[in-house]
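See structure below.
Just one protein chain is left out here, and the rest sit where they should.
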Amino acid sequence: MPQTPGVDRNAFTIPVLAIAVFGVLFESEQLTKAPPPDKKVHVQYWEKWTDFEFDAMKKVVDAFNKSQDKIQVDILSISSIEDKTLMAISGGIPPDVVGLYGENVTQYADNHAVITLDDMCREAGITKEDYIPAFWNVGVVRNKLYALPSTPATTAMHYNRELFREVGLDPDKPPKTFDELFTMAEKLTKREPNGHLVRTGFMPSEPGWWNWAWGPFFGGTLWDGKDKITFNSPENVEAYDWVQSFSKKYGASAMQSFQAGFNGTFSSPQNPFMTSQNAMEIQGVWMYNFVHKFSPKLDWSAAPFPAAKPNLPDPTVIDLDVLCIPTGAKHVKEAFEFLKFVETQKGLEMLCLGQKKLTPLKKVSDGFIEHHPNPFIKLFIRMAYSKTTCAAPKLGIWSQYKDEITNATSEITLMTKTPKQALDDVTNRMQPMLDKYLARLKARGEE
Amino acid sequence: MKSISKKEGLAGLIFASPWALGFLIFMGYPLVASMYFSLCDYSVLKPPIFVGLDNYISLFKDDLFWTALKNTMLYAVLSLPAGMMTAVILAMLLNTKSKGMAAYRTFFFIPSLVPQVSLAILWRWLLDGEHGILNPILLKVGIHGPNWLGDPGWAKISLVIMGMWGVGNAMLIYLAGLQDVPTQLIEAADLDGANSWQKTLNVTLPMISPVILFNLIMGIIGTLQVFTVPYIMFPNGTPAHATYFYTEYLYDNAFRYHKMGYASAMGWIMFVMILILTIFSLKMSEKHVHYQG
Partner (left out) sequence: MQSQQKLILARKVLIQITLIGLSIVFLFPFAWLILTALKPIKETMTVPIKWIPSKFMWGNFYDAAVYGHDSLGYYPFVVYARNTIVLCTLIVAGTVASNSVVAYSFARLRWPGRDLAFGITLATMMVPFPVLMVPTFALFRHLEWIGTYRPLWVPSWFGSAFSIFLLRQFFRTIPFELTEAAKLDGASEWRIFRTIVLPLSKAALAVVALFSFMAAWNDFLGPLIYLLDQKNFTLSLGLQFYQSQNGGTSWNLLMAASAMVIAPVIVLFFFTQRLFIQGIAITGLKG
């Protein structure tokens, strides 16, 4: 109370608190302050990887930093990188190098969020000819190069040899055609009398990451390359009829309830492939890492995925991580010096071996295959040259198109729509969006 | 009533100035800007292009917009009463003078403190129809549990149940309201021979009705913006968009499809909806809310 004579204790509280807060404020400014400048040019590099994949890239970065004394690359691990980079570019503070997903490239290129690399590559002698075409092409949008490959992946059939033996199948003879796949899957499937699934041989929706690839596996396309969405083409309908045939055979709800349990378990010992609950699966080159970590005793093999049609052998999905230089990067020249270092055979092999993947280059050094921990690495390299590769289409609206396909696949497997109906719906929804998108690109003077 | 003295008025303005500044910078400007963006084709990377009402017109023709809106409304209609009832009941239990109250209060509040990322993962493990923890327990008491996460209908119910579990904040506010109910009133009811049920219905609930109204409005705002948990638990609104909510579609449009203008239009539609619902609740409550003093 103010009437009290003598020292007012409250009079001190506020200044003391104020000084304390000021101290913390100072600390917070220190924490986010840029490091003191040295003579080197600092290149900011953002990557999406964590854990051992990050460590593999860190090694390459360290090697680069040691190889010369003018440029210092600072690598950062960034979560949801495709969103954050966009924000940083629009915020005017982009990194100098960013590791995106291959399927982001078109969207970024259309927005001029990443710069073209053609001239610098030509000067540096980085040429198309050295790369496996399927991987190089991911970075090309409308004949301009926007991204260079970092670590690539292809997919193949992964199957459980133990289960093959158990049901009397030859573990050295995985299915070659989709018909064989269907009948073998039937043999491998275990059901309770009430229809309840205990084990499946194969499910098109597991892991469900490439729901859009079934059409291309059947010879379909997702768009005509110009201005038409072709998702409801006869080939695609045929593909999703096949997807639905599993639901028809085993019951949509039985499959749904069996599979619901796997959602979110991919990266765990509970992964259905590792618990022998799913015998055959389409998976990428990374699957080895997971089996090795969570279920090292599993007896498994990888083989080319069966062909839907005789003229479309060895179907595979091209899944690639890339390096780009964002628009507005402060040290483009130095950033490209780093890219040049990574894109050498030595750099790429150091990186890809560290991540236990194949390299995007046609040539590999002696011993790369022999020393590779993944026993099927040769197969994955072979798949990269397959006649039936499919990669995400170069559409600026791909992220939304893909979400639509995922949802349509869910409707098809739940049998709430016929494949034809679901495909028509997606096509009718996406066509106007594509029209509008292209019209706006044109209005901005781009093609 | 004295007339406002100049000195006091000046002091008032000075004291309120942080708010005035904050309102103009962090609320006023963004509101006006987002209104403008909602009339533009805007991808953040390129300057916005004015397109008039195009975004709003496209939205009304967008099936997914309606699906997301329907899902969100249904979720709100189920989740709001369920959550409010849970919170009131918990608060009433906590208001009885039983032993160990400090511990119970903390226990009931803990779910509100668990980080959302971990929360979503935990619930997946618990509810999973095939390998989860809940269904085997239900089976022991003779209930054949549903496919909580896989069935389009049950997936929404699962989210409602999860919502009931995280009512900690509302519970605390009710509890505070209950502690504010004058004991004389309860004693008077006791003397009149009212039983617990009658006391609750005729004394306690009317006395905390302003708190209920407050929580109702906060609940409307919160449930209509439901985002993090479904976003992590049901990616892409699986199964078949049954759990695809309004804010998810807004977020996807803004940050994944780079349609900031479209997303801003969605934001404004939501703002107007919340405003209408709030005014509606305030009007409806005029008869039922009892203000003390």
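Per-chain numbering from 1; labels A and B assigned in written order.
Criterion: contacts are C-beta pairs under 8 Å (C-beta built on N, C-alpha and C of every residue); 3 or more make two chains touch, one makes a residue touch a chain.
Please read all numbers here as calculations on a predicted model, not as lab measurements.
Chemist: From the listed residues B:113, B:143, B:188 or B:284, report the one that touches the chain absent from this view.
Modeler: Of all options in B:113, B:143, B:188 or B:284, contact with the hidden chain holds for B:113.
Chemist: Write down which of A:50, A:183 or A:344 is the residue touching the left-out chain.
Modeler: A:50
Chemist: By the contact definition given up top, give the residues of chain A that touch the hidden chain.
Modeler: These residues of chain A touch the chain that is not shown: 1-2, 8, 10, 14, 17, 21, 24-25, 27-29, 31-32, 48-55, 58, 76-80, 84, 87-88, 90-93, 265, 267-270, 275, 286, 289-290, 293-294, 355.
Chemist: Kindly note down the residues of chain B that lie in touch with the hidden chain.
Modeler: 4, 8-16, 18-23, 25-27, 29-31, 33-34, 37, 44, 90, 93, 96, 98-100, 102-111, 113-119, 121-123, 125-126, 131, 133, 136, 165, 172-173, 175-177, 179-180, 210-211, 213-214, 218, 221, 224-225, 228, 247, 250-251, 254, 260, 263-264, 266-268, 270-271, 274-275, 278, 289, 291-293
Going forward, only the chains that are shown with their structure count from here on.
Chemist: Quick one: chain A and chain B, Cα centre-to-centre, how many Å?
Modeler: About 35 Å, centre to centre.
Chemist: Where on chain B is chain A touching in the complex?
Modeler: Residues of chain B touching chain A: 41, 43-46, 49, 63-64, 121, 124, 128-132, 147, 149-152, 236-241, 252, 255-258.
Chemist: Across the complex, what residues on chain A touch chain B?
Modeler: Residues 82-83, 86-87, 89-90, 107, 111-113, 253, 256-261, 263-264, 270, 327, 397, 399-400, 403, 406-407, 410-411, 414, 416, 429, 440, 443-444.
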